[in-house]
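Here the complex is missing one protein chain, while the rest keep their positions.
In order of appearance the chains are A, B, C, D, E, F and G, and numbering begins at 1 in each one.
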Amino acid sequence: MRRFYGEMLPNGLMLGTAQYPSPAVMASAFRESGAAVATVSLRRENAQGSGQVFWDLIRALDVRLLPNTAGCHSAKEAITTAHMARELFSTDWIKLEVIGHADTLQPDPVALIEAARVLSQDGFKVFPYCTEDLVVAERLIEAGCEVLMPWGAPIGSALGLNNPFGLRSIRNHFPEIAMVVDAGIGLPSHAAAAIEMGFDAVLLNSAVAKAGDPVSMARAMACAVEAGRLAFDSEPLPARDMAAPSTPVLGQAFLS
Amino acid sequence: MRRFYGEMLPNGLMLGTAQYPSPAVMASAFRESGAAVATVSLRRENAQGSGQVFWDLIRALDVRLLPNTAGCHSAKEAITTAHMARELFSTDWIKLEVIGHADTLQPDPVALIEAARVLSQDGFKVFPYCTEDLVVAERLIEAGCEVLMPWGAPIGSALGLNNPFGLRSIRNHFPEIAMVVDAGIGLPSHAAAAIEMGFDAVLLNSAVAKAGDPVSMARAMACAVEAGRLAFDSEPLPARDMAAPSTPVLGQAFLS
Amino acid sequence: MRRFYGEMLPNGLMLGTAQYPSPAVMASAFRESGAAVATVSLRRENAQGSGQVFWDLIRALDVRLLPNTAGCHSAKEAITTAHMARELFSTDWIKLEVIGHADTLQPDPVALIEAARVLSQDGFKVFPYCTEDLVVAERLIEAGCEVLMPWGAPIGSALGLNNPFGLRSIRNHFPEIAMVVDAGIGLPSHAAAAIEMGFDAVLLNSAVAKAGDPVSMARAMACAVEAGRLAFDSEPLPARDMAAPSTPVLGQAFLS
Amino acid sequence: MRRFYGEMLPNGLMLGTAQYPSPAVMASAFRESGAAVATVSLRRENAQGSGQVFWDLIRALDVRLLPNTAGCHSAKEAITTAHMARELFSTDWIKLEVIGHADTLQPDPVALIEAARVLSQDGFKVFPYCTEDLVVAERLIEAGCEVLMPWGAPIGSALGLNNPFGLRSIRNHFPEIAMVVDAGIGLPSHAAAAIEMGFDAVLLNSAVAKAGDPVSMARAMACAVEAGRLAFDSEPLPARDMAAPSTPVLGQAFLS
Amino acid sequence: MPTISINGERLFVEAQTLEALLQDQGFSGSVATAVNENFVPQTLRASHQLNEGDRVEILAPMQGG
Amino acid sequence: MPTISINGERLFVEAQTLEALLQDQGFSGSVATAVNENFVPQTLRASHQLNEGDRVEILAPMQGG
Amino acid sequence: MPTISINGERLFVEAQTLEALLQDQGFSGSVATAVNENFVPQTLRASHQLNEGDRVEILAPMQGG
Partner (left out) sequence: MPTISINGERLFVEAQTLEALLQDQGFSGSVATAVNENFVPQTLRASHQLNEGDRVEILAPMQGG
């Protein structure tokens, strides 16, 4: 498991904080899963200070925070939001989202590269939410990114890994870069498959928060990530087209 | 998780005992994975009693045994082997294998149904190794089987779940029957996917025994089975074609 | 393209005659597609002789007939139906269907093998509707079948080729046997893929008869079968994981 | 089938002119397939005028030409090449390729959008070679493109349609835009599947030129495109999970 | 006068043979016949005696997939 | 007395600086601020003069994915 | 003195019963037995007479998948 901007994470599970039935359920999901990282966001505060309750809750989780720039549609907007997040959450980690398509929330590659360059120069440690596009990946790395977060499938779709070829390709072309499959993961088997391919972590939110039982689903995802990690490190048996007996054929009795 | 002939298993991992680099590695793989069931077999004994060493080892694992009839090519041969196994391993559980195709070790459905009928009448609790064929499944159930073991892919292929449609179909058509995906599993994501589909357990051997590190791969598989089980019980978010934001869009700042 | 019981067919399209909006549409679909074979069936005649109209229509198509035993649930029933069909349609070709599962119409392998043996001995040229099961395939060949008709997917599902691994496997294990992918084909790309794999023909019905425009869909399927046949005979470029330029790089200008 | 910059094409097959065993084979492949469009390129001419032979050959094909900017790595280079191509081939159609990744020849989205904008303003009818990225697609359309050419898989890979979800998505999001699946197609079933999804054409080269028999493979592709077109226009039967009999069950005999 | 079933319907019939039955019932076109689940070829219909309770199936060509 | 917009709502405010504005409007917890789409760090709020028509954004932590 | 096959090997043996055979051949641990492809339970070994040409299988636990 690669380091994230020099930092070793205890495991490869990153979990979002949105859409849980209640704050208590969210807190349990984090406790039970032991997720290494929590993604958070920013919104307009009102005079009642309703954002502070969430803030207290999130600090109590005692987990690494990764603020995002969700909802930003331009580089400028994302850059300003990143600065606000850095001050507010006291971290230079930023999950850079620049929405390019309103329906699918697919990232805008041009604005993403631009924002990544500016933010990297401003000392941010940028985690760009991107597609599996190799060329955009290369530009993001040139822009200063040491981590990439290619999607598995559209946000909230629970479709899993839509383009396994593309994901294998991006993973293999940049062996030094830590990578997180972000978005689209719906089931533990998707998460395990991503880690088995060589990805360092997965980031998911709605698959946990919107499951019937978010807490046990969070645990399921933690198990899946561990399973994938162990398998990746265990040198798995390669698949092959032909079959072979798994019981030795020596000393076979003749009973027919 | 359904019962297996009335018996509750602690988890859905069944592990083979063949092809490990050493007996010690095998024992560790069982200890570390906590596998609920160990499959075993029979072979011609020599006067030095070399089978006894394995027997002592296997008893020390303190795990439920499931002897198989591997290598049998006819109903008659499988039936005789089952009787010998019952006496030797003191269990009426039998993994019924009747090989129909020498290359792929694919089961012979006709002989399998016949052997299952005879053995069920003789008081065996038959775990038939079969394909995803619904009609053969129905005949096996009529023959007395309360458990089915459809394959995922050819034995030793590590290809995973070759026919997800067929597996979903057999799983859904016989909701009362405990089912184990046997053969073909190569990675934790395969195992998790099987359990997520509603299968009660997976049985695997070479994916663990022939991995570079069988012990950690055994743990990986245990995690994957737990992940699948938790997910199945957590009412997962259904996949959908369209995308949705996982961050609420209320209170979005205007920074552009 | 292999022969079918010694007979060369002009092309690999076999088309069913059921479920068309009208007899005229059916006749056009056959004319426009040039299908080599028409499948037909039997039903209880009434005193008005309503079956005779269909019979006149079908004879006017001037196409090879392949009667089926659809709806039969036992070997006995299928055998009797086959005899009636032989007399009625003046052909010893019979598409042998023995339903094993009411919902999915999946074949009963045991009864299928039995009926195939009896009918082959009675001089029939049996075209058994089967699954991709290698062992059942071997038994059917032993029973006298020189043609196999494995399904692509359940009848009427339009799902295409559910288990490509299994289909490749059955195709490759019996290189001498003519094979038809029967059932499940919904689109021309499914039909082409089957022929590209080495199958000799496809048999389909609802994909054509229940399309919005059955006649043009029949033509589409004829084109697809021809495309697959030409490709199979053209030694296609093998797929490869890496990319290569399709424009020669010699003499490249420097304009940047 | 949509128009390409207002122009109706006789069919949806676009064929490359590179990599054939000989010019004569290339000419036959075009004649036999009736491809609507031929892609061509530019290279440094020598004093012997060896490019003129190809030029005479290509004019004799009497087919619409689509020059490309293959091998260009920057917007500037592609723009200059496009201008040279327009003069040389007397057409304002240009297949815009801007390579972003040397290994996979994946397009550079940033340079592609820039070049597309400049060329559109210069009166070119730009056919941009792109990925299935929705946001890049939108930018290309804003830049003036009325046609898009998303890839199926890396150039020369013959892998087919790597990301069917992504291709369906781009196809459905821009219903007015003519689209060609370019690159990656290896078999007729790939080409048919693209057209069945709603793409207007396919562009391929190595699948034909490097097949054992390029001429018959060219015909295979023409058939596949026609099959896909007919099917798309025939309102195909939708796929469904459950099975249905394709023979009416009324009047079923009782023979068992 | 035997009671037999024709295509699932019970009838009193005067015909003594399968051939006669077909004529009496007005079947004139291409049909195939089975009695008690056994095929009776056209050539044997005239000599095939019907018995009380026989189940006769008279089938004609139909559409099929 | 300038008219500014706070989180999209137009207000007449007396505060001359961003710091004063936050106090007057009762924002006491953890917030981050931007004026006219540019980030204003906490340390500069006291010296950041507000002008007529300024668009002030005051953001707090929230759930995110 | 009958010639029998034990696990595929032909031997002249003095033992009259399966039980005696196992003892004579030194099989002492956990084994299961079949004669001529039929299972012979442990409890019947003492009474199971061996005949010329019998095919005896003596099986022990082994690894399996």
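Throughout what follows, a contact is a pair of C-beta atoms (placed from the backbone, for glycine too) under 8 Å apart; a residue touches a chain by one contact, two chains touch by 3 or more.
Since this is a predicted model, take the numbers as computed values, not measurements.
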Quiz item: Among D:34, D:51 or D:164, which residue is in touch with the absent chain?
Solution: D:51
Quiz item: Which of D:96, D:111 or D:155 sits in contact with the chain that's absent?
Solution: D:155
Practice problem: Could you list which residues of chain D touch the chain missing from the display? | Solution: 16-20, 26, 39-47, 49-52, 54-55, 58, 67-68, 70, 76-77, 80, 83-85, 87-89, 155, 203, 205-206
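Methods note: only the chains that are shown with their structure count from here on.
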Quiz item: Among the chains, which is located farthest from chain G on the basis of C-alpha centroids?
Solution: F
Practice problem: Measure off the straight-line distance from the CA centroid of chain C to the CA centroid of chain F, and report it in whole Å. | Solution: 72
Quiz item: If you average the CA atoms of chain A and of chain D, how far apart do the two points sit, in angstrom?
Solution: 35
Practice problem: Please work out the Cα centroid separation of chain D and chain E, and write it as a whole number of Å. | Solution: 62
Quiz prompt | Residues of chain G engaged with two or more neighbouring chains | solution = 7-8, 34, 37, 57, 59, 62-65
Self-check item: For chain B, residues that touch 2 or more chains besides their own
Solution: 16, 18-19, 41-44, 68, 70, 76-77, 80, 103-104, 106, 155, 159, 205-206, 245-248, 251, 253, 255-256
